[in-house]
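The complex is shown incomplete by one protein chain, all other protein chains being positioned as in the whole.
Chains: A and B, in written order; residue numbering restarts at 1 for each.
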Amino acid sequence: MTDTTPETAPESAEDRARKEAYFTASQSQLIWARFKKNRSAMAGAIVLAILIFMGLFAPFLSPYNPTIAGADKDYRNGAPQIPMFCDDNGCSWTPFLHGVKMELDMATLRRNPVIDPDVRRYVTLLPQGWEYRVAKFDIGIVSFNGFAMTTHLFGVEEGGIHIFGTDGTGKDVFSRTLHAIWTSLAVGTIGVVIAFVLALVIGGVAGYFGGWIDGVLQMITDAVRTVPAIPLFMALAAFAPPDWSSETRFFFISCILGLIGWPTLARRVRTHLLTERTQEYVLAAQLCGASSGHVIRRHLLPSFTSYIIVDLVISFPYMVLSETALSFIGLGLKEPVNSLGVLLQNVSKSDVLLNFQWEFIPVIFFVALVLAFVFVGDGLRDAADPYSSAKK
Amino acid sequence: MSLLSVENLQLKFRTDEGLVTAVDDVSFTLQAGEVLGLVGESGSGKSVTAKSIMMLNAENAVYDERSRITLNLESGPIDVLSLRRARDMKVVRGGAVSMIFQEPMASFAPAITIGAQMIEQLLLHTEMTKQQARKHSIEMLDRVGIKDPDKRIDQYAFQLSGGMRQRAMIAMALSTNPKVLIADEPTTALDVTIQAQVIELMKDLVSEFRMAILFITHDLGVIAQTADRVAVMYLGRIMESGPVRDVIRHPAHAYTQGLINALPKLDDLDAPLTPIPGDIPSPLERPSGCVFHPRNPTLVPGSRYEREVPPLTEVSPGHFAALFPEDVGPRS
Partner (left out) sequence: MNKPLITIEKLGIHYPLGQSLFGKPPVLKAVDDVSLKIEKGSFFGLVGESGSGKTTLGRATLRAAPITSGTVIYDDGEVVYDVGSIGKAQLKDYRTRAQLIFQDPYAALSPRMTVRDIIAEPLEVMKLTKNREETDARVREIAAKCRLNLEHLRRFPHAFSGGQRQRISIARALVCGPKFVVADEAVAALDVSIQADILNLLKSLQRDLDLTILFISHDLSVVAHVCDHVAVMYHGNIMEQAPTRQLFANPTHEYTQSLLSAIPSLDPDEPLRAKVYRPEEAR
């Protein structure tokens, strides 16, 4: 009872309804109710939802093609442009940018963009721009080319708008970041799915049957765990033919991540099954003559789903991190593919560090993405553990 | 002056569901050489009370500002609840107060020998050298009835049987010569025959070391055999307290009476077992007034106990019960 409610208050109908709702709430409803109370997890979930949304609608949200085709030759290594309403020549209702042109800096002998404050370029909403395809997918034999679209959220009437600036070749950092989020999420998803299918099968078989099967599978799992990741990646990178398309390379990397990532998950699945299998309610079902199928379907799997979701969410950032790490050391995805790792690799140059700090903006998104996953995962784990509140 | 005094102890836990009252206005004193039994069922707050004496409750515990726990040592009184730093706490934890737990396996580190753990504790709390500490530990193990103590001291907890482990635990708790020993369900996990031995041992030790024991259990029989005084707790409140003979032979409160009636007794196999009606309510739904009133069959609906908290009223000398004075009649 909370301190604010007087202890003598008679039980109201509303109170009883609330209690009955608690009593008849299923496990998943309880988990959700607990999750909602966890503020950092909820914040993480909101950030995550926004990032996924941004990734999903990246082509629409980004004004320019993130590849070299969309590069702005007039604004290379350009600083972020913030749309404004007023300048020395007065104010306007529509936001605008000043014009830019490349000029040779005589001191450094470099061509740098210079702002021309007398030229105004007005921001426009929903302009027509580069062509992209909606609902396009390509999974091996099944492929669908999608619908072509050219409408974008915003643009500028003439020249370019680069709210996060541009890189050395004039590519829009904002557009690149959005696409990179999507690529990294996609690699992570494929990796996690592969790892998880393997983990469920191997860990599930080991945990449910136990005995020598468990012993053999554990040995295999341990063997895979001992394979050092970096040298393996280097070998695989050397094996991958350089003429592979960026899509093939992308899929290849995802598969490797999945094949490396399963042992930890398999171990968790197995441990969970082992503890759950010896629960008394499972014995009770067996004493009714329930078959293995019934026990797995009715008792083990439901007890599992919440943990599976938690495990999935928790292992996701590791996939994103691995992809980033691989791309960062130059073994994973490469330019011109946009992934967070590729963008991170770009900012490791000292020139960028000293002069073009805006290229760091993708790093912020990367950190936000990983943190959001970690917070949501932690929140889910706390909420899914029915004993976490009883222990207090 | 009493060795330990607990005054108006009120303790709530901050949880997702709000503040949950665990202990509500509990006061008692403990003299040197005395055994005070704290009896209660699950959720009665008996363990939480004991843990607060050593400030062992979880981080989310909120103590009421009127709560006082005073330890009167030769060096002067210590206000336990005002201690903040681990360094100050050392005087209490493992120094003046020791604790033994229900599950001895849990209190011994699995990868360290019993001896190493005992010696470490002695080095921390006394001026002994390592050799002295080892010698003293062997003496203590011998004192609690462990055979071959010089061999056992180099063994691990899992190598001992349940009864032996509990003895070793007692030896460890007593080796620093504490003034107060808190025994939290020390016999619950043991078989009856071993329980009987541990009870014997503890009775011997009180008379030998003259320390005060706070004995926590749910078993009235164990209390009858060990304690001088008893306090019966229910949902964080003391329902009845007094000399053990008085309380068990002439229970004044309906809860104590109910507990005794619910207990199967060996000397009268025909006596019906009378359960206390209803269930122990969840800590989130603390009843108003007297916390026991919803389960009290002797109350008429609309009685004072449903709204007001009854005070502890003296029934006979030193014997108190949570009843309104008009309900305390002369004993027949």
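The rule is short, and it goes like this: contacts are C-beta pairs under 8 Å (C-beta built on N, C-alpha and C of every residue); 3 or more make two chains touch, one makes a residue touch a chain.
This is a predicted model, so every value here is computed, not measured.
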Candidates B:38, B:153, B:199 or B:315 - the one touching the absent chain: B:199
Contact partner of the left-out chain, one of B:76, B:110, B:264 or B:301: B:264
Absent-chain contact - pick from B:139, B:154, B:191 or B:314: B:191
Which residue of B:41, B:120 or B:306 touches the chain not shown here: B:41
Where the missing chain touches subunit B, by residue: 41-42, 162, 191-193, 195-197, 199-200, 218-222, 224-225, 244-245, 248, 258-266, 269, 273-276, 279-280, 282, 295
Residue numbers in subunit A that touch the chain omitted from display: 22-27, 30, 279-281, 283-290, 294, 298-299, 302-303, 386
